[in-house]
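One chain of protein is taken out of this complex; the other chains stay put.
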Amino acid sequence: MKRYFRELSVVGALLAVLLGLAWFAPAFFSPQPLLSLVTREAPTLVVACGMACVIITRQIDISVGSIFSVCSVCAGLLVARGWPLELVLPASVGLGALFGALNGFLVAVLRLPSIVVTLATMVTLRQGLNLIRQGEFVNLPDRVQWFGLSQTAGQLVLVGAALGLLVALAWAMRHIAAGRYLYAVGTDAEAARLAGIRPQLVTLLVFVFIGALTGLGAMMNLAQSPQVQPLTGNGLELKVIAAVVVGGVAISGGRGNLWGAFAGLLLLACVSPALTHLHVEAYWEKAVQGAIILLAVVADGLRSRQNNR
Amino acid sequence: MSPAAQAPAISNKARRDWRALLTRHEMLLLYVLIAEWLFFYFAGTSTNRRGVIVGFGTWDRQFDILRHSCEIGLLALALTPVIITAGIDLSVGSLLGLCAILFGKLWHDGGLPIPVAMGLTLGIGALAGALNAILITALRLPPLIVTLGTYSLFRGLAEAITRGSITYTDFPENFLFIGQERWLGLPTQAWIFISVALAVGLLLHRTTFGRAFRTIGLAPEGARYAGLPVERRLALVYVLAGLIAAIAAIIYTARLGQAKADAGTGYELFAITAVVLGGTSIFGGTGTIPGTLLGVAAIAVLKNGLACLPVVMRLNAAEEMSGLLTGALLLVALTASVLPKILSNLRPRRHTTTQSTPPLSP
Amino acid sequence: AADSKLIVAMLPKSKGNAYFISCKAGADKAAKELGVQLLFDGPTDSNAAKQNEIVENWITLGVDVITVAAENKEGISTALRKAQKQGIKVLTYDADAMADSRSFFVNQATPQGIGQTLMDEAARLVGEEGEFAMIVGSLTAANQREWQKYVEARLKEKFPKMKLVAVRPCDDLKDKAQSESTALLSANPKLKLIMAICSPGVPGAAEAVKQAGLTGKVKVMGLGLPNENKRYVHAGVTDSVILWNTGDLGYLTIYAGVALAKDELKKGAKSFKAGSLGTFAIEGDNILLGKPFIFNQGNIDQFDF
Partner (left out) sequence: MSSPLLALRQLVKNYGGVRALRGVDFDLRAGEVHALLGENGAGKSTLIKIVTGAHAPDGGTITLAGQPVANLTPATARALGIACIYQQPALFPDLTVAENLAFRLDASAAHARVDWTARRARATSLLARIGAAISPETEVRALSMPEQQLVEIACALGSGARIVIMDEPTASLTQMEQHLLYAVVHDLRKNGVGVIYISHRLEEIFALADRVTVLRDGQSVGTHAVGDIDEAALIRLMVGREVAQIYPPAESIPGAPVLSLCGVGCTASGVHDVSFNVRAGEIFGLGGLVGAGRTELARILFGLTPADSGQITLKGETLHLRSPQEAVAHGIAYVPEDRRRHGVVLELPIAQNITMAVHQRLFPTTWLRFGAERALALDYIRDLAVKCAGPDAPGGSLSGGNQQKVALARWLATSPKLLILDEPTQGVDIGAKSEIHKIIRRLAQEGLAVIFISSDLPEVIGMSDRIGVMAHGTLSTILPGGSDPHTVMAAALGTAA
């Protein structure tokens, strides 16, 4: 239990918020709007899973927002051009993986700092997309939304897919050797090498992985509305990094898990609708988000100080 | 060993230094800057319909570039010591916004005279920096996460205080002078920028403080063992960053004649880019103020120069092109910085200990 | 004197904004008809600082006419005065700067007019009573704050039975507009209408209403572009999309600018003829475009931008 203190405290905070909402604004829990809200977070969750892996490996990727946008637009254009979804999905995932591989190459092989590398790719991709699209929406054919299923079915499929992925990944991170490699490399790359792991390969692959997940997330976003806005991924990187960190994944690598990241994401995602339901003015939102992030890290800092005593 | 015996070795060294100097990162960046400048001078200058020389190659344009680079330049100056200590501060752009509206509020709602409001704003900037500093040094939290939190918090406070909507305007002429006029031939704010650059440069390169920053960046434990006041120096760096962000906020307000909660949005990324482009290692320990200034200049010239190129104008894409090229330039600079090491690593016999590729057969 | 074409520069508040994209379409048409070169550049997000930088760049580029949709009245005016001093003609459109920093303002509708039209249309849709909410682009976008102000003023003055229950920002992101609207819908069960005053907000709100199964029960309206909203208008989710004929705004602005540069338009003129659009009245130094335009099921298919 003590080992999961951090995750449990986030879950506790989340429960407190939900309880507060249940008391003051029970309407929050009406099934349909809630399902819609949760569905909107499904792509974010997928990307957050990737980010958790990257941060556990002691790297960071701030280009996910841009990759998300680029994949969304490209996938949207392919769909609009009449490609079947069965082809667009792998195309989008592949494109994301390709960008991830670029980041991974620069970080793992050239040993450049990931924060600067992904900053550069973030700016380059974002501005490149702006240049080409000039903000214009991509209109999609009707068959795309909810993959042609009914709305509720589509939403359930998306949420189910995201949760399924979460469960599978969380399981794999714990029960498949490769998942444990991430922790080993993130804790101490040299010790990992001595234990027969190849840290560079792991680093490269984890970037490819987050890229692929971002491409997948873009597809899950695409299926939710009949239009794609090229700005769609703006700010996604900060959102997922904050969620992952609030969820107890240590920025110094090697610690944390996907469940914590999941709880962190839900907590941060709750803020905005909670403020709406509590009829708090919108201009408090960013300050509250910032305060939550700070509280989470301060609590962590205080606790680890105590432990070190 | 006698001094005479050492002399030849040292002068030999000096000669090698001279060659090293020419291939230093800063020099390479200077070549890039000159090349950029010449390119835009020739490709971005023309004579217009009325026979007036227009475009990049005019003094006006050069001064505008200077004027527009001051705020991001200041933030880059603030970030250089931070990054040299192997830290990071993502909150400077948001702090610029918060300071701008607090300055406006103090002057407009508080009815304080401009100089007093300025003084208080600087104090607020330093205080906000101190918040980062306390969290980072006293609680030993990673700077990236702390300042990610304050990045949101400061911007959020700015929005909350103005409820998003209030814009402070109608600043008096003599205040706007700072941001919009020239003084002694240069845009007024350029003098402030130069002073801050000088001050930070001296602090970093000519005082024991700068020494401490570098040492902390290279070896935080080593610095502690050398009896350096690591926590205090780290705190200073973040407080200083807050202070400089406040100066940037005042200049920003004076340049635009308005203070609004969105001031400085996204500036931190430009500033970090400029610092890293200027040769400061994100891992800490190395970096210079001249490098940072060159980094800022390279980005500013690129951005403004592109806007003068006919082909870019026809595409209406100055901003996107400059973002694109800045990102690419950063990648190229980074790759170039490690290329010699990579190449020497490719040589068959290696003496490094930390390589993790499979060893070659004996 | 390599290129003897007149150069007219046009500065939108935000380049990616669909509103200004359509504006540019009209401007392009006018530029072609008049044989002038059009420069169209602006910040990708509404950003006063960047607007200044662009104007100053144009000054050193020596363009002939600068037309500006001012994000910030004060800030931009210094730069515009500087332009005038260099002999560049300055016009404002969409949002005015200080009167002394430009020759004319092409007034598509005052913010007051927009606010009133929005509010009146909203009131009409819900029968002048009930709760409604607003989606704005960002909390700090100046023009939207102004529209919002006049919406609220009109509300207070004319429609006592209506109530504005919430204003939520969407960061100019359609997806965020959708989440915000979803939350608004469940938080305010009595909500009758969502008014979005940024262009990505309208389809975002519509999608939320559609997903909530409240099509027809909760009305959606706002400022937006025909192409982004067509499917929702046809599906009966979105009731009306309000826009000046922004194409016309761009067209008129360029015509006025060129006339100004050629000294065909002078202070004190009472009317102005702009190509195929015909003649427009001038009130003081305001060239009046006319009333905002309301798109609905009946007419939206006639427009493609």
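Labels A, B and C are assigned to the chains in the order they are written; within every chain, residues are numbered from 1.
FYI, a residue touches a chain if its C-beta (ideal position, glycine included) is under 8 Å from a C-beta of that chain, and two chains touch if they have at least 3 such contacts.
Being a predicted model, the structure only gives us computed values, none of them experimental.
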(request) List the displayed chains that the omitted chain touches in the full complex. (result) A, B
(message) One chain isn't shown here. Among B:215, B:265, B:292 or B:326, which residue touches it?
(response) B:215
(message) Touch as defined at the start, partner being the missing chain; which of B:51, B:185 or B:227 qualifies?
(response) B:227
(message) By the contact criterion defined above, which parts of chain A meet the unshown chain? Give residue numbers in ascending order.
(response) 3, 174-181, 183-184, 186-188, 190-197, 254-255, 309
(request) Mind listing the chain B residues that contact the chain we can't see here? (result) 1-3, 6, 9-10, 13, 17, 206-209, 211-212, 214-215, 218-219, 221-229, 285-286, 349-351, 353, 358-362
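Methods note: only the chains that are shown with their structure count from here on.
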(request) Name the graph shape formed by the protein chains and their touching pairs; answer line, ring, star, complete or other. (result) complete
(message) If I count C-beta pairs in contact for every pair of chains, which pair wins?
(response) A-B
(request) Go ahead and note the Å separation of the Cα centroids belonging to chain A and chain C. (result) 35
(request) Could you put a whole-Å number on the gap between the CA centroids of chain A and chain B? (result) 30
(message) Multi-chain contacts only, two chains or more: what residues does chain C have there?
(response) 15, 44, 139, 169
(request) For chain B, jot down the residues that touch at least 2 other chains. (result) 159, 162-164, 316-317, 319-320
(message) Taking the touch rule as given, give the residues of chain B at its contact with chain A in the complex, in rising order.
(response) 88, 135, 139-142, 144-146, 148-157, 159-160, 162-164, 269, 272-273, 276, 282-283, 315-317, 319-324, 326-328, 330-331, 334-335, 338, 342, 354, 356-357
(message) Residue numbers of chain A touching chain B in their complex, please.
(response) 60, 106, 110-113, 115-117, 119-128, 130-131, 134, 189-190, 193, 198-200, 238, 241-242, 245, 251-252, 281-291, 293-294, 297-298, 300-302, 304-305
(message) Using the touch definition from the top, list the residues of chain C that touch chain A in their complex.
(response) 15-18, 21, 44, 139, 165-169, 171-175, 178-180, 182-187, 189, 200, 203, 207-208, 211-213, 227-228, 231
